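All protein chains but one are shown at their positions in the complex.
After this line comes chain A, so read on.
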Amino acid sequence: MDLLHASLSTILTVPLLAQQTAFLLDGATGILLGVVISCLLIATGAGQILRRQPDSSVNPAIVQAFIRRVRAWWLMTAILAVTFTIPSPVATVILFFLISFWALREFITLTPTRLGDHRTLFWVFFVLTPAQYVLVAMGQSQYELFSILIPVYGFLFIAARIAVAGDYKRFLERIAKIQAGLYICVYSLSYAPALLYLTDWTDPEYSTKSTAGLLFYFLLVAQLSDLLHFVCSRLLGKNVIAPNINASRTWEGFFAGTGVTAVVGAMLSLTGATPFNPWQSAVMSIVIAVMGAAGSMAMSAIKRDRGVQDYGTLVEGHAGVLDRIDAICFAAPVFFHLTRYYFTTAGG
């Protein structure tokens, strides 16, 4: 399915309102991409070495999970790199729209709805979700509507539409489920491609650069912090945060992982792909790491409640999209707003 997304976004390159006609892949983003590919090569090598070791102390299931993760990252990097070479950010917006659509599908499939919700769901999938991404593609001029469409109009509409459908059983619960799905899978995620449209940087030097680097940096730090939390929990974990939700996430892993993410984030700023200096980048990385961990915990809680291991168990042969993007969903809006407020003139 991911490949389908990629090829779709390659085809659908109709520039809706292309503000940037230059290629998104510029020098700084190229360096960042190079760093990522080197890291992936190292990770792939490490995975293969771990797998070949017959009597290693590492659990083979964990090695397998690691290898699968690395493969998913390769795919994500490839898709992003391809979308960045398309001379319009609209390709990336379409890519994220498709990811949102798929994630929402997993979310709603997993959380039971009633027949009375059918028409509402139709609106959510085919009107609100595309509308949100159209607003993203219209850029900063539509910032205000983009940032309130779903939490203001969408949420009120959902409540009213379900009431009109006439089924009052577990009414509040059903509104909440659909709203949460829309908020996490569509609204929050749409802030990631919205990063591409940030303009009016306070740092004049960054204005000449492609914002693709910023998006790439964000995704990279989010994925990396997820991995570092996992690895640090394995290495020094003692106090599990919430054993009923995720038995492998510990406070030690959380703090150590966030710390390492901050260091890596500071170093990534040296590529010049972001408007941040090293310490600003470190702070931003901490924010992404904390929000990412929060997202993973919250999404795990939903999965535990529904009694599934991961969202991928719904569709055999596919990894769940939602499992891959849970950290991004929570971190994207916060990262976007902090960047917009402190690094562009729009924030004052």
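As a convention for this text, a contact is a pair of C-beta atoms (placed from the backbone, for glycine too) under 8 Å apart; a residue touches a chain by one contact, two chains touch by 3 or more; residues count from 1.
Methods note: contacts and distances are computed from a predicted model.
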Candidate names "Phospholipid/glycerol acyltransferase domain-containing protein", "Sugar ABC transporter permease", "Predicted Zn-dependent protease" or "Putative tricarboxylic transport membrane protein"; UniProt protein name, chain not shown: "Phospholipid/glycerol acyltransferase domain-containing protein"
Contact residue for the chain not shown (choose from A:Arg105, A:Lys209 or A:Arg249): A:Arg105
Contact with the hidden chain (one of A:Arg68, A:His118 or A:His337): A:His118
Chain not shown, touching residues in chain A: 101, 105-106, 108-109, 113, 115, 118-119, 121-122, 125, 314-318
